[in-house]
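A protein chain is absent from this complex, but the other protein chains hold their places.
Chain lettering (A, B, C and D) follows the sequence in which the chains are written, and residue indices restart at 1 in each chain.
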Amino acid sequence: LSKKKRRNHSHKRGLPPGSLVYVGKERQDDVKITVIDYNKEHIEERDISKVQQCYPYLRTSNVTWINISGIHDVNLVEKIGEEFGLHPLLLEDILNSDHRPKLSHLDQHLLVILKRLYVHPDDFQVRDEQISILLGENTVITFQENEADDFDSIRSQIKESIGDIRKLGADFLMYRIIDSIVDRYLLEIERLNDHIEQLEEEVVLHPTQQILHRIYIFKKQIIRFRKNTWPAREVIHKLEKNEYEFIQPSTRFYYSDIHEHIIQLNDMVETTRGIMTSLLDVYFSSVSHRMNEIMKVLTIVSTVFIPLTFIVGVYGMNFAFMPELEWHWGYPMVWGVMILLTSSMFIFFRKRKWI
Amino acid sequence: LSKKKRRNHSHKRGLPPGSLVYVGKERQDDVKITVIDYNKEHIEERDISKVQQCYPYLRTSNVTWINISGIHDVNLVEKIGEEFGLHPLLLEDILNSDHRPKLSHLDQHLLVILKRLYVHPDDFQVRDEQISILLGENTVITFQENEADDFDSIRSQIKESIGDIRKLGADFLMYRIIDSIVDRYLLEIERLNDHIEQLEEEVVLHPTQQILHRIYIFKKQIIRFRKNTWPAREVIHKLEKNEYEFIQPSTRFYYSDIHEHIIQLNDMVETTRGIMTSLLDVYFSSVSHRMNEIMKVLTIVSTVFIPLTFIVGVYGMNFAFMPELEWHWGYPMVWGVMILLTSSMFIFFRKRKWI
Amino acid sequence: LSKKKRRNHSHKRGLPPGSLVYVGKERQDDVKITVIDYNKEHIEERDISKVQQCYPYLRTSNVTWINISGIHDVNLVEKIGEEFGLHPLLLEDILNSDHRPKLSHLDQHLLVILKRLYVHPDDFQVRDEQISILLGENTVITFQENEADDFDSIRSQIKESIGDIRKLGADFLMYRIIDSIVDRYLLEIERLNDHIEQLEEEVVLHPTQQILHRIYIFKKQIIRFRKNTWPAREVIHKLEKNEYEFIQPSTRFYYSDIHEHIIQLNDMVETTRGIMTSLLDVYFSSVSHRMNEIMKVLTIVSTVFIPLTFIVGVYGMNFAFMPELEWHWGYPMVWGVMILLTSSMFIFFRKRKWI
Amino acid sequence: LSKKKRRNHSHKRGLPPGSLVYVGKERQDDVKITVIDYNKEHIEERDISKVQQCYPYLRTSNVTWINISGIHDVNLVEKIGEEFGLHPLLLEDILNSDHRPKLSHLDQHLLVILKRLYVHPDDFQVRDEQISILLGENTVITFQENEADDFDSIRSQIKESIGDIRKLGADFLMYRIIDSIVDRYLLEIERLNDHIEQLEEEVVLHPTQQILHRIYIFKKQIIRFRKNTWPAREVIHKLEKNEYEFIQPSTRFYYSDIHEHIIQLNDMVETTRGIMTSLLDVYFSSVSHRMNEIMKVLTIVSTVFIPLTFIVGVYGMNFAFMPELEWHWGYPMVWGVMILLTSSMFIFFRKRKWI
Partner (left out) sequence: LSKKKRRNHSHKRGLPPGSLVYVGKERQDDVKITVIDYNKEHIEERDISKVQQCYPYLRTSNVTWINISGIHDVNLVEKIGEEFGLHPLLLEDILNSDHRPKLSHLDQHLLVILKRLYVHPDDFQVRDEQISILLGENTVITFQENEADDFDSIRSQIKESIGDIRKLGADFLMYRIIDSIVDRYLLEIERLNDHIEQLEEEVVLHPTQQILHRIYIFKKQIIRFRKNTWPAREVIHKLEKNEYEFIQPSTRFYYSDIHEHIIQLNDMVETTRGIMTSLLDVYFSSVSHRMNEIMKVLTIVSTVFIPLTFIVGVYGMNFAFMPELEWHWGYPMVWGVMILLTSSMFIFFRKRKWI
C-alpha cells in the first residue's frame, strides 16, 4: 500500500501548482455523498449522487453536514472547491492522502486535516486514512478516503437527538467528529500496549529471531503512530487557543478537552517507545543468556571428558616397557582416578554455579 | 488492574460528551462521605450518607471539607456536579481514574486532579490513585478512589488545632492536601532508590536472567512514576504563579514551597533513570564477564589436554617399526615431555592473567 | 569530490574578505546563460554568451529570468554582482558551493541559497548542488553549478502558458523554482526509504559485513541529507512569515505550502533516522543469532562425540587384566551403551530446543 | 550517610508546615557561632554561645557576618528566624540538609541555599553539605552543617584587610562566600577529570569487573555532582540579573563573573559525562578483545591438534589387514604428513593475522 502511494507522488512533479491529482491507493468504487441537515426540531438525511443536490441545504440556517466518502473523484472535489471558494492548493492537500495534519484558516472557512489511525488486529500494522474537515458558518464538510463506521454513533445521536448535539451549531459537530478520531487514537494505542505485554513474555521465554523482527516492526509502527498524532496536537491546540469566528467561546471548552486527551496520548506514545527500547535490552540479554547456557554445556562436557580421554589414551600406548599395564589392579585404579577427577570437577562446577 | 481499566475506556466510545461513566477498577463497596466543618473556635465532623446532608454546611462561612471516598457511584458525583454547577466534561474527568493531572479554572471553583502514588513494598509496582480536589470559596471537596490514611494527619491537626490550619481558609486546607500527596511522592521515590542499591549488589554478584527482568520491571515503574508526577509539576506551577481569586496571596508562598519539592522530585526521578541505564550496562558486563570465565576454563582444559591426547595417540599407533616403543626409557620420556609441555602452558596462561 | 572541495577551502585563507574564489569541483566546460523574458502576451527565450546582452531585458517591466549554469566563471559572477550592486561577501557565498542554505535580505534584492539534492541510483550517495536565487522587482537570476533538467518543466509551463505563471510576477516564478527543489527532496527521501525496505530483508537473511557497511554509508547519507534540508526549513519559513517587498501577499500563501512540505520532509528524515537505528539493532541481533547457530552445531557435535571417544578410548587401553575385553558380548555392549548415551543426549537437546 | 538522611525525611511526614525538624546526619557536637563585625577602620571577631549575644552587632552600621557551624540545633535556628522575621517554611529549608539549591527573595532579606561539594580523595564519593546564606542590609548570616576551612581565607582577608573586602558591603562579602563555593566545584571536577585519565589506562590494560564497577560508581558521582551544581546556575543567574535592593549595581559585576564560572563548570560536567560514556565503550571493547584472544588460542590449539589426533587414531586401529602398518617407512611418513599439515595451518593462521 505505502509503496503505491509514494509512486503516485512522482506523478505530480512538474505540474503547475494547484493541479488536482489524487495521491493515494487507486480505487474504482463509487464516491458516496451523504447530507444531514438538522436543527432543534427538524432533521433530514439523504444520500445524493451529485454535488449540486446539496447546495439548497447550504443556504438554510440549519446545520448541514456533508460527508464525502472517497476522495479519488477529483472532479467532485474540484466542484466543491469552486462552490466554497477554496484555494486550489488546499484542494491539492485534501486530495493528497499523504498530507501532514494541518489547520488552515481561510476567509470564510476553517480547514482541518487529520489522520484516522487503525491498528490491524493481526500484524499490528498501523494504517492511516486522511480526513479533511471543512467548517463554514452552518456547514461541516468531511472528506474521507473510505466510509468508516466511526461516524455512525454521531449520526445516530443527531437522529435520535441524544445529548446537546441538535441544540448546538456546526462548531460542536466538528468537535464531535474530531473527538471520535482522537478517541480512536487512544483505543488503538491501548491495543498496541496490550500487545507489548504479550511480547514481553515471549521475549523472556523464546527469544527467537522472529520475535526480534516483530519488535522491529512494532517499533516502526509506533514511529508511524507518533508521526501522525504529533502534528495533530498542534492542530487541536490552535483550535483551543485561537479565536476563530466559526467556533463559539462556549465550544472552545470542548476543544480544550480534546487537547488534554491528545497530550495524554502523546505521553502514552512516548512511554511506549521507552518500554520498547527496554524490551530490546531484555531481548538481547535473553539471547546472550541462551548463548551462555550453550557454552556452559559445551564447557562442562569438554572439561570432563577431554582429560579422561587423555588418561585412557596414556594406557593405550604400545610401549614395550609400561609397568602399570602389567599390574593386576591397574585397570580398576585408572577407573578410580577417573571417577575422582570427575567428582572434583563437579564440585568445581557447582561452586561456580554452573550446574 | 491496569488491563481492566483500559478495557473500560472503550465503554465510553460513541457516547455523547459529558456522559458520565466511571472508568476504573470495578468495585462494590459503599461510597463514604465525610464532612468536616470548622473555624477558629468551632469544629464538627460527620459521616453522612446522602449528598444533600452536606448542603447546610456549604452555606456557612466556616471552612467545609467534604471528602468522598469511592468515585464509582456515578449518581452521587452527578448530584455534586449539579449543586456546584460543574461542567459535565469536568465530572467526566473526575470519574475517569485514568486522567492526566490537570488544573481547571472555573467561574466559581478551581478543580485540581492529581495522582496519589504507592509503591508496593514487595514487587515495587507503582499503583496510582486519582484524587480530585475542588476548591470553592469556603469549601474543599476531595474525591478519592479509596479511603487513604494520608489525610488522617491533616484531620487530626484540624481537630486538635495544631499549627495554623484552623485559623486559615480553604486555600490553606487544599495546600495541606496537595502537600501530603507530594510528600508521599518523595517518600516513594526514596524507597525505589533504596531498592536500586539492593539491585546493584545482586547485579554484580548474581547477574541472572531474573535480575534483568527485575531491572526491566523497575524501569517500567520509574517511567510510570514519571508519567504521573511530571504533569503535576505544571499544575502546581500554575497554582503558584497565577492569581486565582480563591487562593490568597499569603497562601501562594506555601504553594511555591510545594513547587520546589516537586522540582526536586523530578530531579530525583531523572537521576534514578540515569542510574538504571548505567546499572543495565553493569548487568551486561557481568554477564559477559561470566561468559569469559566459562570460556577461559574451556580454553585452559582443552589447550592443555588436546595436545597431550595427541602425544599419547602417537604411541598408541600399531606400526610394525616404531623404534621409540622398544626403548626402555620411552615411556618415562613421554611423561617427561608431557609434563614439560603442561608446565610451559601454565606459564603462558599466567602471563596472560588467565589463572 | 568532497575532498577536492575541501582542499579548495584552504585556498581562500588569508585573502581579504570579498575576494572572489570559486570553491567547488574544478571544471572546464563553458558557462551557459539563458534569458527568458515574458508577460501575459509576449515571451522571448535566448541563450546569450555575455552578461551585457541581458541588460536590456532587465529594464523592461516584463518578468526576466536569467539562468546561469556553471558558477566557476568568477568574472561573470562578478559582473552580475556589479550590475545588481551585490555585496562582495554575497558573491563569495554564491561562488562557494559549500555554503549553508541561507536567505539574505538586501536593499533591492532577496538572495536565497539552497541545495539541490540527488541520490545516486546505485550507491545511494547523496550529491548536493548549490542553487542561488536572486529576486529583484521583475527579475529572477538563478545560479546553478550544472544545468539540471529540473527547471525544464517550469520553462515549458512559461512557454506554453500553462497555469497562472504568465499572469503572475517574479515572486511567483521564484516560488515555482523553490517548489521544484523541495519536491525533488521529497522524491529522493522516498527513494531512500524504498531502499531501506530492501536493506531490511537482507539484514535478516544475510547479515554480512557488507550489509553493515551499507547501513553505515546509508546513515551517513541520511545525515548529509538532513544537514542540507534542515536549514532550508528556516529559509522558507522566513519567506513565508516576513514581509519582503518583492513578495506579494497573495504569493506568500504559496510559500506557506512549501513550508508545509519541508516540515513533512524533515519529519520523514527523522523517521528514517529512527528506523535506521532500529535496523542496526536487527543487524546485530542477526549476527549474534548466526553466532548462536554456529555455537549450537559445535556444542552438539562435541557433546555427542567427546564422551563416545572417551568410551572407545577406555577399551583401547592395553592393560593385561581387563575382564571386559574377554567377554563375548563386550563389543556389542559397548555399542549399546554408546547408542543409549547418544539417544539421551538428543532428548536433552530437543528439550532445550537446540535441534 | 545518604541512607540515614533519607530515613529522616519520613520523620517529617504529617507534621503541620513550618514544623522545624532537622533533616540530616545525626550529631552531638556543639553548634559554634562566630561573629565578625567590621568596617574600613575597625574589626572585631568573637565566638559566642548564645544567639542573643550577636544582636548588638546587628544594630550597628558595620558589616556583620554571623557564621553558624552545625544546623542540628533547631532551637538556635528558630531564634534567629524570629529575630529576622523569617517564614517558618524557610527555616524548614535551612534545616533540611537535603534541600535543592534555591534563592528566596524576602521583604528584608535574600536567602541563598547552596551545596558545598567534596570529592573523597580515595573512593571519589561526592559528599555534599548545605550552606544557607542570609543577606540583610549590613548582615550576612551563614549556616553550615560542619565547620569548613573554606571560609578561613575570607576571614583572614577581612582581618588583614587584603583586597577591597573591608571597603565594601555585605553584598560583596556574600559574593566572596559564593565564589569560594563555586571555586571548590571547579577544583573538585578537575580532580574527577584527573581520575578519569587514570581509569582510561586501566580500562585498556586490565578491563576487570572491578574497573567496570568503578566506572559505574564514578558515573553515579558525576550525576550527583550535576544534580547539585545545575540548580546553582539558576540561583547565581538570578543574583546577576535581578535587581535586588541588597546588592549594589557595582557588585553585580562580580556575580556575573561567578555566573561565567558556573557555566564553565556545567560545560565541564557535561564533557565529563560524554567521556564516561565513551570510556564504557572502550571497556566493553577491551573485554570482547580479551574474549577474542582467548577464543583464538582455543581455536589454534584445537585446529592444530584435533586433526593430528585423528591421524594417529587411524594407525591405532587394530584391523588385521592394514598394509601401512607393515611398511618400513610408515611411521616416519605419518610424521611427515603431520608436520606438513601443521605447517600449512600456521600459514593459514598467519594469513588471517591470528598469530
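Methods note: a residue touches a chain if its C-beta (ideal position, glycine included) is under 8 Å from a C-beta of that chain, and two chains touch if they have at least 3 such contacts.
Fair warning: this is a prediction, and the values are worked out from it, not measured in the lab.
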Which of these touches the unseen chain: D:82, D:123 or D:260?
D:260
The one residue from C:40, C:120, C:159 or C:220 touching the chain left out of view is C:220
On chain C, residues whose C-beta touches the chain left out of the figure:
3, 6, 9-10, 12-19, 87, 89, 93, 99-100, 102, 206, 209, 212-213, 216, 219-220, 223-224, 227, 231, 280, 283-284, 287-288, 290-291, 293-295, 297-298, 301-302, 305-306, 308-309, 312-313, 315-318, 322, 324-328, 330-331, 334
Go through chain D and note every residue touching the omitted chain.
152-153, 157, 162-165, 175-176, 179-180, 183-184, 186-187, 190, 193-194, 204, 253-254, 257, 260, 263-264, 267, 271, 274-275, 278-279, 281-282, 284-286, 288-289, 291-292, 295-296, 298-299, 302-303, 306-307, 309-310, 313-314, 316-322, 352-354
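As a convention for this text, only the chains that are shown with their structure count from here on.
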Mind pulling the chain A residues that touch 2 or more other chains?
284, 288, 291, 295, 298, 302, 306, 309, 313, 316-318, 322
Viewed as a graph of touching chains, is the assembly arranged as a line, ring, star, complete set, or other?
line
